[in-house]
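Have a look at this one before I ask anything.
The other protein chains are all here in position, but one chain of the complex has been omitted.
Up next is subunit A:
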Amino acid sequence: MTSAPDNASAAVPFVRLSSVSKRFGEAPPALDSIDGVIAGGRITGLVGPDGAGKTTLIRLMTGLMLPDQGTVEVLGYDTRRDPASIQAAIGYMPQRFGLYEDLSVQENLDLYADLRGLPLAERGRTFAELLEFTDLAPFTTRLAGKLSGGMKQKLGLACALLRKPRLLLLDEPGVGVDPISRRDLWKMVENLTAEGIGVLWSTAYLDEAEACDHVLLLNQGRLLFSGSPHEMTGRVENRVFRLSGTVGRRRERLSRLLDQEGVVDGVIQGEAIRLVMKPGLTPPSFDEASSPRAAAAQPRFEDAFVDMLGGGPGGRSQLAETQRPFTADGGRPVIEARGLTKRFGDFTAADNITFDIPRGEIFGLLGPNGAGKSTTFKMLCGLLKPTAGEGRVAGFDLRRDAAEARNRLGYMAQKFSLYGDLSVLQNLNFFAGVYGLSGLRKRERIDLMTEIFDFRGIHDMSAKDLPLGLKQRLALACAVLHEPEVLFLDEPTSGVDPITRREFWTHINGLVEKGVTVLVTTHFMDEAEYCDRISLIYRGRSIALGSPDEMKARVAGKDLPDPTMEDAFIALVQGSEAKEAA
């Protein structure tokens, strides 16, 4: 098995899905007649936004859940008839690690070795091998709960590999992991495929899809695509362009471009605009003197995905059009962070973070989970009291100043924290009331939101029953009901489908054009590209501050002529670690 040639093992389907459907209650099917195969000796990406059905499909493969229709055959066994044989032969790493946080690394390994019935004689060697493989050897006595996100995933992987499985199912191993650990993890998994093991790697990040050998693309329970990622990006070959030289006007320009005939999709990429055109068309030329240059660009998985979904939404934001403009006032920054520091005991979550955000700018706090970006964000919007330093929003310290100051900001928390048991209209009414809207103005604003976000007809639905995209819209609507001049967005579009993400950023871009100032946290490299400037937060400190293009330029070199945001991130983190070590 160890030296099976690629072609031979790829030909053996480890998993065969035949018109698999699964439905939960009255909701639309979670999976709708999925056909597909997963082969040994390669990494198969199960790709799709949150709620697409990835986890359900993986659970069907483990035999923990049975399909309503169709059959799932894993390693020659039917999940209906022989789930025990399947479970003995596969390794499964669920989304939330499945680790015992109050046990140490070694105790977790011991426990899983007992559960998987690993003979005592083999344990010493297996543990040593896995600890070396995952670089966890120095941490065997540390509690699993105290590990970083990346280390947790590695430990989870080690537990799944205790009895070398023939098939490894990984449910979103890249979530909550910094890009460096993510690359480590990926390399480990690649080594496994060399031994003929079949790996299923599920992800909502479309850039991860590009690295897979084979991709199953799910959207709303349907299989949109099955094949190699190159085949997928092939459909937009020669249709992707990069428009540079639109200095300072890129948002407004993008919004006009998106409404032009022939433009399938467009996003902001640093100072440039990335466009996907209909076949055979070139980007429209401009009448202005600024003379933007269009250059062909390497197609990405996401371009193809959006193209497959029929293109992105238009560039008009009705929300922004009705927004009253905020004009610059004496050049004073709207958001100021001065030496913000937060210590919890002897742990410094945020260390001396300083930046200014002028009016009408999108500023990003970029960093992996647990790096301190949420702590910084919370100190600025008044949820946490800084240990040292101060933060000001529109000239107010939000911890001390009155309700009127907070009336000027809109806040959208991670994972759309709406009131799930309240209906759409009740949520809107509540946020309108809390932000002091009443009478005619309240009615007008709610009617406007209903029209812009198309809530008519779902006014009475409970927010928790909404599909993810609509939840996202409702969260945005609630955050901007009172026309805030500052928007705080915490991981606003991670995991949502690309169309919803574009729609969201179209609104944000439009609002920014009207002078709204936006602070966004993200661990999502693509999202960072929408920002004017970003602060790269790592281990509590800001290790770089500048525009996305500047960051990329700082790390560009001979071996990396055109670095991605992720390349820039990794190089900057490694640079800062080297400096610290020196």
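In this section, contacts are C-beta pairs under 8 Å (C-beta built on N, C-alpha and C of every residue); 3 or more make two chains touch, one makes a residue touch a chain; residues count from 1.
The rule we apply is simple: contacts and distances are computed from a predicted model.
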Record lookup, UniProt, unshown chain, options "Inner membrane transport permease YbhR", "3-methyl-2-oxobutanoate dehydrogenase (2-methylpropanoyl-transferring)", "Glutathione S-transferase family protein" or "Acyl-homoserine-lactone synthase" -> protein name "Inner membrane transport permease YbhR"
Contact with the hidden chain, among A:Glu26, A:Asp346 or A:Glu404, goes to A:Glu404
Of the candidates A:Cys381, A:Ala394, A:Cys531 or A:Met551, the residue in contact with the absent chain is A:Cys381
Contact with the hidden chain, among A:Gly145, A:Gly339 or A:Gly420, goes to A:Gly420
Even though one chain is not shown, subunit A touches it at residues 378, 381-385, 398, 403-404, 406-407, 409, 411, 413-415, 417-423, 426, 429-438, 462, 488
